[in-house]
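With one protein chain withheld, the remaining protein chains of the complex are depicted in position.
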Amino acid sequence: MTLKMNAEALHAFLADAFPQVSDDFHVDSLAENAITVRLRVDDRHLRPGGTVSGPSMFALADVAAYLLILAHIGARALAVTTNCSIDFMRKPAAGVAMIAEARLLKLGRALAVCDVLIYSKGQAAPVARANLTYAIPPEPK
Amino acid sequence: MTLKMNAEALHAFLADAFPQVSDDFHVDSLAENAITVRLRVDDRHLRPGGTVSGPSMFALADVAAYLLILAHIGARALAVTTNCSIDFMRKPAAGVAMIAEARLLKLGRALAVCDVLIYSKGQAAPVARANLTYAIPPEPK
Amino acid sequence: MTLKMNAEALHAFLADAFPQVSDDFHVDSLAENAITVRLRVDDRHLRPGGTVSGPSMFALADVAAYLLILAHIGARALAVTTNCSIDFMRKPAAGVAMIAEARLLKLGRALAVCDVLIYSKGQAAPVARANLTYAIPPEPK
Partner (left out) sequence: MTLKMNAEALHAFLADAFPQVSDDFHVDSLAENAITVRLRVDDRHLRPGGTVSGPSMFALADVAAYLLILAHIGARALAVTTNCSIDFMRKPAAGVAMIAEARLLKLGRALAVCDVLIYSKGQAAPVARANLTYAIPPEPK
């Protein structure tokens, strides 16, 4: 299978469709069924004590899975998140980027499923895991 | 059972512990096993098209459940979210506040479980549902 | 809205489509957006110590939500479970039936979402909670 979008195209899509958050995220690598996305941690992602907030990790997992799906189906499609289950397992390290590694487990006509591991950059043990389901709209005729 | 914190005390706790987001949230009502929390929707909660973002709804569900648990155990306790599963069911209405109604289903020594329905203010059908688990640290001696 | 199937029709459907488990379940009540289903606890549902097993509670939640959806869309439709998240919160009481109370939160064209509370009969505190999503196949022409 050939991907319909590469990392550059995904960055351009993010900047166009989500200008208020696109600078937060960077696609570090993209393969057929896997993507690595980095969250550049900024003050607004932090909780007191310097820990990255839960909603910021949720957003990172969501963006990573979303971009991986768009790479397959193209930017024309308005996939929407229908379900996410996330486990927060360890405290994130302070002052470093967070890395999401997402895998595509299913890409059906109507639903796509990914799972994601989130790390503090440079740490071996994952900080969080998530799985996400997206509804894919029918292709326009 | 008597609650250890009322809505006023919860607001004071939020302002003290989470100053960067405390203005976003307001406790509309608090009962023994239920809380209603409002998200004052601001530009930074929106996606293009005026829809409230998934991470903003996640944050609202998390804050509502967290405050309900703190009302029971007191602000001394650093409860942490260990799991959240969230379903996005409908598109939020534009330009209105979002309302989370959380119920406390279990308050154990180590774990607490809540579920949450999220509405666009003035709409009957829920926009999202979530369940959240919190780890409760042992009480200091 | 008028339901397409009543409790009697749901029982007949279960006996026809799932003969190996239909005797385990009984619809105690059915309303527009809510159903109560009872699991008649048998030896094969138990773990050592007389506790109802996790898979048996999962099955009860799944059947309750499934029947509630079928009551709306009719038995013609082969809805399939796509996601379930379940929290086991308390130990079930020994020697009593289990009761599932399911609510219909969304019934869309392609997806339906329910949540469920599971009780040991006669106990006030829920043993488990679950949410389930079903994919609904397109209506035949």
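Brief remarks follow.
All chains are identified by letter, namely A, B and C, in their written order; residue positions are counted from 1 within each chain.
Quick note on the criterion: a contact is a pair of C-beta atoms (placed from the backbone, for glycine too) under 8 Å apart; a residue touches a chain by one contact, two chains touch by 3 or more.
In this text the structure is predicted, and so the values were computed from the model without any measurement.
For the chain missing from the display, the contacting residue among C:12, C:31 or C:80 is C:80, taking the whole complex into account.
Check B:36, B:85 or B:120 against the missing chain and you find that the one touching it is B:85. Although one chain is not displayed, subunit A still touches it through residues 85, 87, 89-90, 105-106, 108, 113, 115, 117, 125-126, 129, 131, 133. If you put the missing chain back, the residues of subunit C touching it would be 17-18, 20, 43-44, 47-48, 53-56, 58-59, 62, 80-89.
Taking the complete complex into account, residues 82-83, 85, 110-111, 133, 135 of subunit B touch the chain not shown.
Note that in this section only the chains that are shown with their structure count from here on.
Nearest to the common centre of all protein CA atoms is the CA centroid of chain B.
Annotation: 28 Å between the Cα-based centres of subunit B and subunit C. Note on chain placement: the centre of subunit A and the centre of subunit C lie 33 Å apart, centres being C-alpha means. Subunit A and subunit B have Cα centroids separated by 24 Å.
For subunit C, residues that reach two or more other chains under the stated contact definition are 85, 133.
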